[in-house]
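Only one protein chain is missing from this complex, and each of the others stays in its spot.
This part shows chain A:
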């Protein structure tokens, strides 16, 4: 890994001691695609705004390209930004929107025309140059925002949930466009999202935040296979990691996590756990069986083909040792004996799920 292109050192920005970001450090190598992931209110957007210069940190240091830009104006940082709400200028045509920055910087007409043609071709906006943003679809608007970000030629691009205002189908196509653009132009992208599947599929490096602090950062597969905390285990992956009380498996750890696809079916007599069928979800190639156990949550089993199992059927499960992730009890914050069985994972949204802390609150009620 080359020396970092973007570096945050112990950045802090809070409002009356609440919210925001508390002491986050991060380093991004040149050309990397870094996602900042987390539930809403975790401070990920604040972090991005601090990086953009739209917010000033209370303490800490921001370096871009080796220069301290902690107190530099946004325009002096050599970056572009894509907003969740697109932030297009409604009275300007697509062309004027894309070229706004170049006009402000008084680029030559020839350079403007060249860059415009390039950006329009790259984002597939040919023929729409004279339209106003109001006459474009959501996907096209976000492409204009991308083109505006690209045309500046800055090596760093910040994206604040650029896909969350699009419908599911468009989200996938714009997602691919973003990735292609980033590769082709060798951009360094810092991408904020609350959608773990976006973060996992796009990035080289994922930073998972909670309550203004980094929970874990690393390659997507690290977060997936070796989550550092139960929060990470439950936030990353669809379905999320199943969590079982250590005692239920005769192990010392407070909680044991395991990916659902690693759980195997076993005979009830020599199973590690025996759980009850709660529901079956047929997904085409496979059936996902959702299981309930009083001392575990998120248990499931993946069976090939279509299966119908009656609710309440006892299923024996084997949890292979090599796939178990052990979580020690967190420094007395949580009660390790909490009743996991009552948590109803099925009711939680599958996509963009809430932080598990909210679910544990529901449990205690």
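As a convention for this text, a residue touches a chain if its C-beta (ideal position, glycine included) is under 8 Å from a C-beta of that chain, and two chains touch if they have at least 3 such contacts; residues count from 1.
Everything below uses one rule, namely that contacts and distances are computed from a predicted model.
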Note to self: Looking at what's absent rather than what's present, what does UniProt name the missing chain, "Cytochrome b", "Potassium-transporting ATPase KdpC subunit", "Lactose transport system permease protein LacF" or "histidine kinase"?
What the structure shows: "Lactose transport system permease protein LacF"
Notebook entry, point to check: Which of these, A:87, A:128, A:228 or A:248, touches the one chain of the complex that we don't see?
Noted result: A:87
Checklist line | Candidate in contact with the missing chain, chosen from A:17, A:66, A:134 or A:285 | finding: A:134
Next item on the list: Spell out, residue by residue, where the missing chain touches chain A.
Entry: 52-54, 73-75, 79-81, 83, 85, 87, 89-91, 100-101, 104-105, 132, 134, 148, 152
